[in-house]
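Note that one protein chain of the assembly has been removed; the remaining protein chains are unaltered in position.
And now, subunit A:
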Amino acid sequence: MDFEESSTKLVSHEFLAVVLAGFGNELVPLTNDHGDEPCPKALLPVANRPMIDFPLTWLEQSGITEVLLICPTTHRSSISHHIHSDTSSSSYPSLHVDVQTYEESPDEPIGTCAVLKHFSSRIQRDFVVLPCDFVPPEGLSLTSILNKYRIESNLDGAIVTSCWLLKVHGPDRGAIPGEWGSTGSCVPIIWDKKSGTLLHIDTPDDRDRNSNELEIRMSLLSRYPVASLSSQYTDSHVYVCKRSILDILHQKSTFDSFREEFLPWLCKIQYQKTKQEKYGRVLRPIQANATHALALRHSTLFSGPLLPQDPSSRGSSSPSFKPVLLRIGIVVHDTGFAGRVNNIATLLEVNRQFLTRANYTLPTDPENRALIDAKSQISSDSMIGSSTKIGERATIKRSVIGRHCVIGKMARVVGSVLLDHCVILDGAKLEGCILGRNTRVGAKAELVRSLTQAGYEVDAGATIRNEKLEVSDWTAGPQGTDSDGVSQEDEGL
């Protein structure tokens, strides 16, 4: 009998995944509190699955097991309940999720850099940064991005590998009101296709400085004479990074946003000598290359390190300066729809994409089946959650309906997204709306292209177009508030 059977881990894990769950300021009012309970952006359902399921299943498929999930303090309990519940742990059983909190309030959003600096003591190896709202495209697996990082970090000193997605143009303009945001903003980037190196990202500061021209350095062009420029790609915010990035972050304390400030700055180190001199040692890009230097010298397909052959600097370079070999890798993915669900328009778009692949059939188990009336018309490109009751002669087209909803008789729901527990009374008409949890729509109300916060109640017979409805407006007087986009009192009263 061996009482001291301890399982020694012979091999340490290679990557740590850092999933960042923010407040979702652009998804207001869906992410406003429901009474006292917060509605975290990470748990907002997309096609009836909580948003955070998507990156977590993607991680599990690639074999990463350690996850550090960082969320605001107020969201911690609801997120950790969801992660550790049975339903979710069955969909990603091998993940070990560690939920950590960070103090932030919705009024001052914190950038990724600050969060990473705060948690850098918990991150001891190479890590992958993922946003909680990333919906990965079907053809792209995280393993391919990881493989590119693995090969390059051993071969020629890549320190970050990023992933950029081709922006697919959204549907007709009229379907989504302009104030709901656009589906993904594109920044111009310059990259080298052959070696997959990201060279330059246009930052908002650059655009402010000079909005007519794109300024790039000559040293970039002399190192990479064949580079490509495009403004059709959006950043997926998936970064595979070396641990030494965190050391640099500590040095550059002014940076707040990873995507907008730090990454473009890192790209510049690849070809700017002054920055290389300052930070080359900290980055220590090819510490592992010592193991393979001898092997690579004997390798038949290796053509020697790619050192910069910058003719202009030959005279001025100091003799002790050895050019540092480091790269920012880029994986460009062209096919399939993917995006970050961080504003309303993308939420609607992603739901639509899932609906195009959906094929609705009536549920097979008898109790669910009984809830759906035989005379209701449900089109095949809609999704209905379990335990939803659909009344007689209701019409559902191109919509996503959550769980435990009640749709009354003769209701019409077209092109909408209803979250869980919504109640639509008889005769109501919804078109292009997004209703938060527990919304109650009165009888014969009509909502066109509106959003409601969780727990909102629309009065019977109301007609509302292009509004964002928040619960706090009930307390406002009949004149309504003067801030734009916020509702006015319903006209029925």
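Going forward, a contact is a pair of C-beta atoms (placed from the backbone, for glycine too) under 8 Å apart; a residue touches a chain by one contact, two chains touch by 3 or more; residues count from 1.
The working rule: contacts and distances are computed from a predicted model.
Per its UniProt record, the hidden chain corresponds to "Translation initiation factor eIF2B subunit delta" from the list "TGACG sequence-specific binding protein 1", "Transport inhibitor response 1-like protein", "Translation initiation factor eIF2B subunit delta" or "Septin". Among A:147, A:222 or A:379, only A:147 touches the chain that is left out of the view. Taking the complete complex into account, residues 2, 4, 6, 8, 10-14, 62-63, 143-144, 147, 150-151, 153-155, 193-194, 226, 288, 291-292, 294-303 of subunit A touch the chain not shown.
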